[in-house]
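Note that one protein chain is taken out, while the other chains of the complex remain in position.
This part shows chain A:
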Amino acid sequence: MEQTSHHDRLPRELKYIQYEHRLETQYLPAIRALISKDLSEPYSIYVYRYFLYQWGHLCYLAIDPNDSSLVGVIICKLEAHASHSPPTLRGYIAMLAVQSTYRGHGVATTLVKMAIDSMKARNADEVVLETEETNIPAMRLYERLGFLRSKKLHRYYLNGNSAYRLVLLLKPVDPDSAADLALDEADIYR
């Protein structure tokens, strides 16, 4: 992708769509390529299918309308979190990526907002994610939306970097729900 030609484009020109299974052939390879770019360990196809098949409605794509190319993507899940009593409905932002040439235009923020809105509409209690401690732009993005760091995870990533767990509470905590203080065990993204 040429560095300059896309630069001046305004994100409002982009088209945001919800992922559907019929888009797999067209977009899955691009989604994988975009996400793998920042990963030392690629996820296998099964990881993508695990999310997309079950929670395609929580996956959004940012598309360049001119050539239908993929600019950004967010992949999430939403399920009952078992270690809570009573269990909470927990949204999890698993992957978020935007083409480097489009960064700084709010594409990622738009994608995250769409995902949160969708989770809210589905009655989510909270949304969580992990991010590398060195990834300042990501933390700023989430913290601007209302996420808080709830804990730090030592050497969470294979490269030896630590992570922060970020939490966005959407509904008040049940005061009697006991001791899963910790918004606990880190899901196994590494």
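General remarks:
Definition applied: contacts are C-beta pairs under 8 Å (C-beta built on N, C-alpha and C of every residue); 3 or more make two chains touch, one makes a residue touch a chain; residues count from 1.
Note that contacts and distances are computed from a predicted model.
Taking the options "Elongator complex protein 5", "Transcription initiation factor IIE subunit alpha", "DNA-directed RNA polymerase subunit" or "MAK10 subunit" in turn, only "MAK10 subunit" matches the UniProt protein name of the chain that is not displayed.
Think of the hidden chain as still there; on chain A it touches residues 21, 24-25, 28, 40-47, 49-50, 52-54, 77, 113, 116, 143-156, 158, 160, 162, 164, 167-173, 175, 178-179, 181-183, 187-190.
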